[in-house]
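Down below is the structure, laid out as structure tokens.
Only one protein chain is missing; all other protein chains are in place.
So, subunit A:
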Amino acid sequence: RQGKLRLQKWYTSQTDKSKKKITREIIAAVLSRKPKMSSFLEWKDLKVVYKRYASLYFCCAIEQDDNELLTLETIHRYVELLDKYFGSVCELDIIFNFEKAYFIFDEFILGGEVQETSKKSVLKAVNDQDVIQEEELEEKRSVLEDLGLA
């Protein structure tokens, strides 16, 4: 709500400078909307679709002939995924585990296209990867133990 960026994902190659500029402009445009307004606004030659969940705004910039309602569903699906993964997700979960939020996103969307519409499959893939990570950690610990460091 204060216009702080929590997560961002770009599907067109942009320099840091232009990313910052675009982010600033879109945040300003979205924050200036009143609560009763629709979730769509026109921004340059793109359409911005946004939805507010508690204190977080989720925004997508889409092309002219993209479907706004489908984009809203995509946003909602992602929020559901976060919610399932973290268990009633809140802003702090995303701030402190931002890399997890990205990992979930990458399982859901690739190159700007939805790649997996089943929530179950997305979460299974994320959890599988967490298990791999866990195993690697155990491995590491046992190596350290072997070396007498732990």
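Annotations
Assume contacts are C-beta pairs under 8 Å (C-beta built on N, C-alpha and C of every residue); 3 or more make two chains touch, one makes a residue touch a chain; residues count from 1.
Just so it is clear, contacts and distances are computed from a predicted model.
Taking the options "Mediator of RNA polymerase II transcription subunit 31", "Dimethylargininase", "MTMR9 protein" or "AP-3 complex subunit delta" in turn, only "AP-3 complex subunit delta" matches the UniProt protein name of the chain that is not displayed.
For subunit A, the residues in touch with the chain missing from this view are 5-16, 18, 20, 34, 36-41, 45, 65, 67-70, 72-73, 85, 95-100, 102-103, 106, 110-111, 113-117, 125, 127-134, 136-137, 140-141, 144, 149-150.
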